[in-house]
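Input: a single structure, listed below in C-alpha coordinates.
Of the protein chains in this complex, all but one are displayed in their positions.
Here is subunit A:
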Amino acid sequence: MTTSSDRTAPDAVQTDLVQFLTRRTGKDWTADDDVFGSGGLSSLHAMELVVHLERTFGVSIRGGDLQKENFRTVQRMSELVERLQTAGDGGTGA
(Lines give C-alpha, C1' and ligand atoms only; values in the text may rest on other atoms or scores of the structure.)
Protein backbone atom coordinates (compact mmCIF):
# COMPACT_ATOMS: atom_id res chain seq x y z
CA MET A 1 0.00 0.00 0.00
CA THR A 2 1.31 3.44 -0.84
CA THR A 3 0.30 6.90 0.24
CA SER A 4 0.97 10.21 -1.47
CA SER A 5 4.11 10.64 0.65
CA ASP A 6 5.49 7.41 -0.84
CA ARG A 7 5.39 8.72 -4.38
CA THR A 8 8.66 8.67 -6.23
CA ALA A 9 9.62 11.53 -8.52
CA PRO A 10 9.34 10.42 -12.18
CA ASP A 11 12.99 11.37 -12.75
CA ALA A 12 14.09 9.09 -9.92
CA VAL A 13 12.06 6.20 -11.35
CA GLN A 14 13.66 6.71 -14.74
CA THR A 15 17.17 6.93 -13.30
CA ASP A 16 16.62 3.71 -11.37
CA LEU A 17 15.26 1.89 -14.43
CA VAL A 18 18.08 3.03 -16.68
CA GLN A 19 20.57 1.74 -14.08
CA PHE A 20 18.66 -1.56 -13.77
CA LEU A 21 18.65 -2.11 -17.53
CA THR A 22 22.31 -1.16 -17.87
CA ARG A 23 23.24 -3.66 -15.14
CA ARG A 24 21.06 -6.31 -16.72
CA THR A 25 22.11 -5.87 -20.37
CA GLY A 26 25.57 -4.26 -20.23
CA LYS A 27 24.62 -1.39 -22.55
CA ASP A 28 23.46 2.21 -22.17
CA TRP A 29 19.77 3.08 -22.18
CA THR A 30 17.64 6.17 -22.77
CA ALA A 31 14.06 6.73 -21.63
CA ASP A 32 12.66 6.01 -25.11
CA ASP A 33 14.66 2.93 -26.17
CA ASP A 34 12.71 -0.26 -26.88
CA VAL A 35 13.48 -2.49 -23.88
CA PHE A 36 12.63 -5.61 -25.89
CA GLY A 37 14.48 -4.49 -29.02
CA SER A 38 18.01 -5.35 -30.13
CA GLY A 39 20.39 -5.75 -27.18
CA GLY A 40 17.50 -5.53 -24.73
CA LEU A 41 15.63 -8.09 -22.69
CA SER A 42 14.07 -11.20 -24.15
CA SER A 43 10.30 -11.39 -23.62
CA LEU A 44 10.86 -14.34 -21.29
CA HIS A 45 12.54 -11.91 -18.88
CA ALA A 46 9.81 -9.27 -18.98
CA MET A 47 8.58 -10.37 -15.56
CA GLU A 48 11.91 -9.28 -14.07
CA LEU A 49 10.84 -5.70 -14.79
CA VAL A 50 7.51 -6.25 -13.04
CA VAL A 51 9.19 -7.75 -9.97
CA HIS A 52 11.79 -4.98 -9.91
CA LEU A 53 9.18 -2.20 -10.09
CA GLU A 54 7.05 -3.84 -7.40
CA ARG A 55 9.98 -4.29 -5.01
CA THR A 56 11.53 -0.89 -5.63
CA PHE A 57 8.46 1.35 -5.76
CA GLY A 58 5.95 -0.47 -3.60
CA VAL A 59 3.35 -0.95 -6.32
CA SER A 60 1.37 -4.03 -7.30
CA ILE A 61 1.02 -4.63 -11.03
CA ARG A 62 -1.83 -6.96 -11.89
CA GLY A 63 -4.66 -7.69 -14.30
CA GLY A 64 -5.03 -5.25 -17.18
CA ASP A 65 -1.80 -3.44 -16.30
CA LEU A 66 0.18 -6.60 -17.14
CA GLN A 67 0.75 -5.70 -20.78
CA LYS A 68 4.10 -5.73 -22.46
CA GLU A 69 3.38 -2.30 -23.93
CA ASN A 70 3.46 -0.79 -20.41
CA PHE A 71 7.07 -1.99 -20.06
CA ARG A 72 8.40 -1.27 -23.54
CA THR A 73 10.31 1.88 -22.57
CA VAL A 74 11.67 3.44 -19.38
CA GLN A 75 9.29 6.35 -20.01
CA ARG A 76 6.23 4.10 -20.07
CA MET A 77 7.31 2.20 -16.98
CA SER A 78 7.76 5.44 -15.06
CA GLU A 79 4.27 6.53 -16.17
CA LEU A 80 2.86 3.23 -14.92
CA VAL A 81 4.59 3.61 -11.54
CA GLU A 82 3.32 7.18 -11.22
CA ARG A 83 -0.22 6.13 -12.05
CA LEU A 84 -0.19 3.18 -9.61
CA GLN A 85 1.35 5.25 -6.81
CA THR A 86 -1.21 8.00 -7.39
CA ALA A 87 -4.06 5.48 -7.34
CA GLY A 88 -2.68 4.56 -3.93
CA ASP A 89 -4.44 1.21 -3.78
CA GLY A 90 -1.53 -0.59 -5.31
CA GLY A 91 -3.09 -1.13 -8.70
CA THR A 92 -5.94 -0.44 -11.03
CA GLY A 93 -5.88 -3.83 -12.75
CA ALA A 94 -8.74 -6.28 -12.83
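Keep this in mind: a residue touches a chain if its C-beta (ideal position, glycine included) is under 8 Å from a C-beta of that chain, and two chains touch if they have at least 3 such contacts; residues count from 1.
To be clear about the criterion, contacts and distances are computed from a predicted model.
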(message) I want to check something: the complex is missing a chain, and I'd like its UniProt protein name from "ABC-2 type transport system permease protein", "Fe/B12 periplasmic-binding domain-containing protein", "Electron transfer flavoprotein subunit beta" or "3-hydroxybutyryl-CoA dehydrogenase".
(response) "3-hydroxybutyryl-CoA dehydrogenase"
(request) Could you please point out the subunit A residues that touch the chain left off the display? (result) 43-48, 50-51, 61-64, 66-68, 71, 94
